[in-house]
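One structure follows; several queries about it will come next.
Of the protein chains in this complex, all but one are displayed in their positions.
Showing subunit A:
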Amino acid sequence: MANSDALDAAFADGPAYVPYLVVGDPDYESSTAYVEALDRGGADVIELGLPFSEPIAEGSTIQEALVRSLDAGMTPDRFFAFAEDLEVDAALVCMTYYNLIYQYGKGEGPRPFVERAAAAGIQGLVVPDLPAEEADPLREACDEFGLDLIFIVAPTTRGDRLDRMMANVSGYVYVQARLGTTGARDDVSDQTTASLDRLGGYDVPKAVGFGISTGDHAERIVAGGADGIIVGSALVDVVAEGVAEDLSTAEVADRLEALSRELKQGAERGHRSRTGTVESA
């Protein structure tokens, strides 16, 4: 099973900050500036969203961002060019839906997409509508090209399904903090703790996502045992505000960098308090 060095390294020292943005939202150039701002703000891994027209796992914030990007002409090939052009230190993961991956292969299955992603410097894939049961062809292609395949564990995932998923996962496991679709929330669910407990026996970094929007959330999640935090809608909201208020690209990028720093520092505080607790125990 693949394990990209870049993703390993991202989780190696301290908690990983894993931000998500939709590539091409609201347009290609601004989006480049935004992703680079996340990197300056301390991102360890960046999840790059490649838009699909029917994003059933997404709440309205991200759904609207995907529509903005599609309207501005985003395609898989432009997405790969975007990843290639980026100047960032963080590892890159592509988040998209299975139909785009499959269709890219023009009848040859998912392999051509993975091959192209690897060439573009992508180190892992998250595919929210691809369950472990249907993932063999993609898993094999990822192994061949050294990409990690990241699965999402829901608060409801248990038993055989959890085992099957954990047998297939590499890089990190995406722990969904609560039921439902993506979207920023005001507080962090208790379901997180229960999920992290259930995953305790598996030796792979656990990154928690869905609903994290402040440094304070990040701190609590990491203090609660997460190895990383994934933040999507809160960042996409900043981009959406920029569109609504007609802000300059530089202004939006500054806000993204500042929010990233807050989230990263929150995660680090959480980590210190956790290691502190462990030492005094």
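As a working rule, contacts are C-beta pairs under 8 Å (C-beta built on N, C-alpha and C of every residue); 3 or more make two chains touch, one makes a residue touch a chain; residues count from 1.
Note that contacts and distances are computed from a predicted model.
From the set "Tetrahydromethanopterin S-methyltransferase, subunit A", "Succinate dehydrogenase and fumarate reductase iron-sulfur protein", "Tryptophan synthase beta chain" or "Ferredoxin-like protein", the protein name that UniProt assigns to the chain left out of the figure is "Tryptophan synthase beta chain". Residue A:Gln176 is the one among A:Ser31, A:Gln123, A:Gln176 or A:Ser233 that touches the chain missing from this view. Within the full complex, the residue among A:Tyr34, A:Tyr104 or A:Tyr172 touching the omitted chain is A:Tyr104.
Even with one chain removed from view, subunit A keeps its contact list with that chain: residues 52-59, 63, 67, 70, 75-76, 97-104, 108-110, 128-131, 133-134, 136-137, 151-158, 161, 165, 176, 179-181.
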